[in-house]
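As structure tokens, the structure follows; a few thoughts come after it.
Just one protein chain is left out here, and the rest sit where they should.
Per-chain numbering from 1; labels A, B and C assigned in written order.
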Amino acid sequence: MDIREGKRQDLTPWGEVLSEVEAEVRPRLGEAGAVATYIPALARVPARQFGIALATCDGVEAGAGDADLPFSIQSISKVFTLALAMRALGSRLWERIGREPSGNPFNSLVQLETEKGVPRNPFINAGAIAVADRLVSAFADPKAEILALMSGLCGEPIAFDEEVARSEADTGYRNVALANFMKGFGKLDNDVATVLDVYFHQCALRMSCRQLARAAGFLCRDGRHPRGQDALLSERQARRINALMLTCGTYDAAGEFAFSIGLPCKSGVGGGIIAVVPDRLSLCVWSPALDATGNSLLGRAALEAFAAKTGLSVF
Amino acid sequence: MDIREGKRQDLTPWGEVLSEVEAEVRPRLGEAGAVATYIPALARVPARQFGIALATCDGVEAGAGDADLPFSIQSISKVFTLALAMRALGSRLWERIGREPSGNPFNSLVQLETEKGVPRNPFINAGAIAVADRLVSAFADPKAEILALMSGLCGEPIAFDEEVARSEADTGYRNVALANFMKGFGKLDNDVATVLDVYFHQCALRMSCRQLARAAGFLCRDGRHPRGQDALLSERQARRINALMLTCGTYDAAGEFAFSIGLPCKSGVGGGIIAVVPDRLSLCVWSPALDATGNSLLGRAALEAFAAKTGLSVF
Amino acid sequence: MDIREGKRQDLTPWGEVLSEVEAEVRPRLGEAGAVATYIPALARVPARQFGIALATCDGVEAGAGDADLPFSIQSISKVFTLALAMRALGSRLWERIGREPSGNPFNSLVQLETEKGVPRNPFINAGAIAVADRLVSAFADPKAEILALMSGLCGEPIAFDEEVARSEADTGYRNVALANFMKGFGKLDNDVATVLDVYFHQCALRMSCRQLARAAGFLCRDGRHPRGQDALLSERQARRINALMLTCGTYDAAGEFAFSIGLPCKSGVGGGIIAVVPDRLSLCVWSPALDATGNSLLGRAALEAFAAKTGLSVF
Partner (left out) sequence: MDIREGKRQDLTPWGEVLSEVEAEVRPRLGEAGAVATYIPALARVPARQFGIALATCDGVEAGAGDADLPFSIQSISKVFTLALAMRALGSRLWERIGREPSGNPFNSLVQLETEKGVPRNPFINAGAIAVADRLVSAFADPKAEILALMSGLCGEPIAFDEEVARSEADTGYRNVALANFMKGFGKLDNDVATVLDVYFHQCALRMSCRQLARAAGFLCRDGRHPRGQDALLSERQARRINALMLTCGTYDAAGEFAFSIGLPCKSGVGGGIIAVVPDRLSLCVWSPALDATGNSLLGRAALEAFAAKTGLSVF
């Protein structure tokens, strides 16, 4: 049985683990938490959904719940555009982006000011916009490049949700502010509108848990492509992305995630979270309702349950 | 040959690795960097010293350079007082201390204000003072308790350097400020002077690389005492300290350390840094000259060399 | 002799005072200080120019130096758009704009964040942009309204420098950032581009010292139009603008201006400063080179000399 043929491994031991995790958190689906409402397309998503999927380094995949339902990956995309930029630019990428946690969102703005337009890390919005600026410089068609990367990683076509992208553009005043702020410090080389067009599109990628777990596979395989042996990144680069995810991947809850889950994670306001167990597997969980820190409420609970059940932790 | 008998393992493979690391960084001893000068006792320490030591989970120890020279452990002590407080208080400890990275020192003060006297994490000074306050409440003689812990972990007597402690007390205006600030928010239960007396003493512990590597052993052994099988902490607690070290252990360079070294570390302005490879070994490196982030310049270089040579990384 | 006939009063006692002030500061024209360079049209202005003019409540005008040379009034325009908005909206204007000094520019951004998009006062850029938004709501053609006001106050046609306005628009990233930031907080009612078009134009008004001194006349005449008895504003409103100028009119040097000059002032990066002696006269000084606080270096010196010579001060 080959997962690349689309056959499910949901009854393998991994499938059982995920089903147990689902059983544990599903009763809490009615709990507080609120779906992101800043754009209509996200606000319409029903809150009571939950999916989880994983892909091991040796090719086993498993899923539970709404593992195949596509959702808006939002900030999870920052991991993939970072990988694209690291591959294209190597260490030059870091001339305009830091690698330190930023504390809360409030700090990230203050720091953008005191650090003269250099974002603290590539996972805050300002940092991801700076990465998008690098992609605009590096590629003739950066949006096509992003789609090619994602489709290649998944082995199936991935697309932007153009309605979501348009919505982001129409209402993303704070991102427009951040981009202009950096431009004012001379830290963006390209036209603000072009850069933001890339950024708003990457956030609007639609993917399922299963696809994201598979796509993140290069992070647990020392940079090797999840579908083959080609190196997407060097081992060193892949580990560094994991380090950034652990220290900066979940907004102002990175410390809490490290403390209680102990795995590199990256979340998005669409309710998805990817996680990496180095040399073992990559994982994606999704549930639309968010907690006060902007991370998926049940996604976080599911990752805690998964870590507790399996004992998997980088620590 | 048993390290507990004091016999050296420096010619084992681990000893060779450490000697290679030493050979790589020793030529750089003349480089920039400056010894901490805020108290005379630290300012007098000659900059051109370098030591490194490790202790594996199965009891092998190795060292190179000035591995047996005692130095002022300063903030490295925060790991051990945290362990003491977690053991005594369990999760109640976290009622008054956060677990998030604080960004730069500037932020830590701003955050102490906006978060009404609750320090961001136990490894910034405010957080360690809050931990000391908990120890004053929990123990009749918290300083004796600290000495007992350290001596027990090392299997040999450890002492405070009273001259350093006095110096800290005489010139530690900023720490007095932080403590009074928290007291003003009602976040310290005990007398400011008593709490600071504990804090200034813990910073004044004198230990060698070899002793610190050994003492940190419980962190790579899932909480088990380095000299026996007794649990100092639960596995979960030990892992959480590792997570805190990785996200918050090296001032405003935690992101950089995670990115380029990939191991939980805790540094002190005396020039020491401890590091943990979970399930494998604990490590201590020392060289007094500090870089701009307050971390040992060559200590950091040595840890990078060690990680590169051994491929050890949590990611 | 009537100044409204364009005849000069420069040989009156007031003219002598101004000539003395000019004689005192002109030798310092070579001094440090730098012309604003953020747009080419300002960067081209020769630094070694100095003009000063005043208009008394009873209609006497006097000038010295380059009193009739037009320059870019920049932020001085904020006084006049504020007057326009206060007249149109009364106290409703203050629903979205504060009246407190903002400390340094750094704070103004932090405060915009902590105060959820409500600018601290109408004289910081964010505040003036909020005022422009009110004008866009209140008037069919706000730019025409501004020109009508200024021309009416001066008794001669006043125009925008379209090249400067275009330059501001092309390079005003930080203002675009501020406007989008406020829009993101729901604190601008109109389209960002429309609001900024008004703002960039008001900054691009070209006027001479003599014209500005005359135009500011309503501020020393309890709100009455400088060329007649009509009330532009109520006495109360005029006094309140003076209060705002004194506490917030000169960037982060408002305290210093109050301390050493003691008059309500408003400066612009074009090098102009207007000042008000309530019930006596209004004044404008201009010299393009700026000090570190963004205020005209010699303009400030001239106002200090004027205050010292005349003993005029609100204190």
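Quick note on the criterion: contacts are C-beta pairs under 8 Å (C-beta built on N, C-alpha and C of every residue); 3 or more make two chains touch, one makes a residue touch a chain.
These numbers come from a predicted model, not from an experiment.
Asker: So which shown chains sit in contact with the chain we cannot see?
Answerer: B, C
Asker: Just name the one of C:R99, C:R166 or C:H225 that touches the chain not displayed here.
Answerer: Touches the omitted chain: C:R99.
Asker: Can you work out which residue in C:I73, C:A215, C:A253 or C:L281 touches the chain that's missing from view?
Answerer: From the options C:I73, C:A215, C:A253 or C:L281, the contact with the absent chain belongs to C:A253.
Asker: Consider the whole complex, including the chain that is not shown, and state which of B:A36, B:L178, B:L232 or B:A301 touches that chain.
Answerer: That would be B:L178, which touches the missing chain.
Asker: In the complete complex, which positions of subunit B touch the hidden chain?
Answerer: Interface residues of subunit B facing the absent chain: 106, 109-110, 113-114, 173-174, 176-181, 183-184, 192.
Asker: Which positions on subunit C touch the chain that was left off?
Answerer: Here the touching residues of subunit C are 98-104, 106-107, 110-111, 114, 120-121, 238-240, 242-244, 246-248, 252-256, 258-260, 262, 264, 278, 313-315.
The rule we apply is simple: only the chains that are shown with their structure count from here on.
Asker: Could you work out how many touching-chain steps separate subunit B from subunit C at minimum?
Answerer: The fewest steps needed to get from subunit B to subunit C is 2.
Asker: Whole-Å distance, subunit B centre to subunit C centre, using C-alpha means?
Answerer: Taking the mean C-alpha position of each chain, the two centres sit 56 Å apart.
Asker: Starting from the mean Cα coordinates of subunit A and subunit B, work out the distance between those two points in Å.
Answerer: Computed value for the inter-centroid distance: 33 Å.
Asker: Among the residues of subunit A, which are close enough to touch at least two other chains?
Answerer: In subunit A, the residues touching two or more other chains are 106, 110, 114.
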